[in-house]
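The other protein chains are all here in position, but one chain of the complex has been omitted.
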Amino acid sequence: MTALDPTTEAAEAPGTAEHHHGYISDKTRYLARLKRIEGQARGLHRMVDEEKYCIDILTQISALKSALDGVAMGLLEDHLQHCVLDAARTDGEAAEAKLKEASAAIARLVRS
Amino acid sequence: MTALDPTTEAAEAPGTAEHHHGYISDKTRYLARLKRIEGQARGLHRMVDEEKYCIDILTQISALKSALDGVAMGLLEDHLQHCVLDAARTDGEAAEAKLKEASAAIARLVRS
Amino acid sequence: MTALDPTTEAAEAPGTAEHHHGYISDKTRYLARLKRIEGQARGLHRMVDEEKYCIDILTQISALKSALDGVAMGLLEDHLQHCVLDAARTDGEAAEAKLKEASAAIARLVRS
Partner (left out) sequence: MTALDPTTEAAEAPGTAEHHHGYISDKTRYLARLKRIEGQARGLHRMVDEEKYCIDILTQISALKSALDGVAMGLLEDHLQHCVLDAARTDGEAAEAKLKEASAAIARLVRS
């Protein structure tokens, strides 16, 4: 699994940094949060398997959804701050297209 | 992991069936859905690790939230159909308490 | 407008009480909350008309959605406590049908 391979990041030439998507600086933190989220999902499976009380499972599902929202909001802000603002500085049409795309993603999040 | 242990369920005395929480009949299906959800969570981790495009990650997060809502709605309906209706038939006060508890869980879901 | 007509309720024969939907006891409070919600909706219209700052309008929309969730949760709990539990005591099949219906309404709320 890539998470076990610390050479992945080091192997990238420094010059490619500009091509990275915006969240690179916080990558380690995002990966840790997503590891926890994966653990929460595994915990849900175990709760059903052990036939825990239904309401307690629902509470964990709400917590997991909130954790996902937290990650989504972080990624979205990073994306807007980097990818969209960069585009705005250099190419107005590309920036508008990127904002349309981001708005659609936001609408999906609001409804999910 | 319990999922690898098919004896767990068999080991329970048949007489304990009444103590099971309501979702027991669909347990296998819930476990399969939660396995998929766990896989989706792992997929999110991999997408960030591989620095996939942010918008694609957000789309996956929305899909994961919807999958969780689906499980939550199923568990909730099972809980209301079994646990709450059973209580209503035998003990009005217990049923009211269970509904208060379920309502609080619903409110958390609506807000998460 | 019916709200100006205090005779409406009095005109109902006492014996029809059983036909009332569950929220009757809190009706005055619900009506007051919905009046406020209507005022919030009117306020949104005015904010756009006066071209207020977009972010402030979004904040008001979030507040309005939360107020609606509050009313919905109250109505839902009342409905489950009265209508569904009543059915459970007298007619198991009717209770199951009512729970299916309530579950569908909850799913719509969770996704809206």
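Chains: A, B and C, in written order; residue numbering restarts at 1 for each.
What we mean here is this: a residue touches a chain if its C-beta (ideal position, glycine included) is under 8 Å from a C-beta of that chain, and two chains touch if they have at least 3 such contacts.
Because the structure is predicted, anything quoted here is derived from the model rather than measured.
Interface residues of chain C facing the missing partner chain: 2-3, 8, 20-24, 27, 30-31, 34-35, 37-38, 40-42, 44-46, 48-55, 57-59, 61-66, 68-69, 71-72, 75-76, 78-79, 83, 101-102, 105, 108-109, 111-112. Although one chain is not drawn, its touching partners on chain A can still be listed: residues 69, 72-73, 76-77, 80-81, 84-85, 88-89, 92, 95-96, 99-100, 102-103, 106-107, 109-111.
Note that in this section only the chains that are shown with their structure count from here on.
Top-ranked chain pair, ordered by C-beta pairs in contact, is A-B.
Chain C is reached from chain B by a rotation of 180°, derived from superposing Cα atoms (nearest 5). Averaged C-alpha coordinates give centres for chain A and chain B that are 23 Å from one another. Rounded to a whole number, the gap between the C-alpha centres of chain B and chain C is 27 angstrom. The geometric centre of chain A is 35 Å away from that of chain C, both derived from CA atoms.
In chain A, the residues that reach two or more other chains under the touch definition are 111-112.
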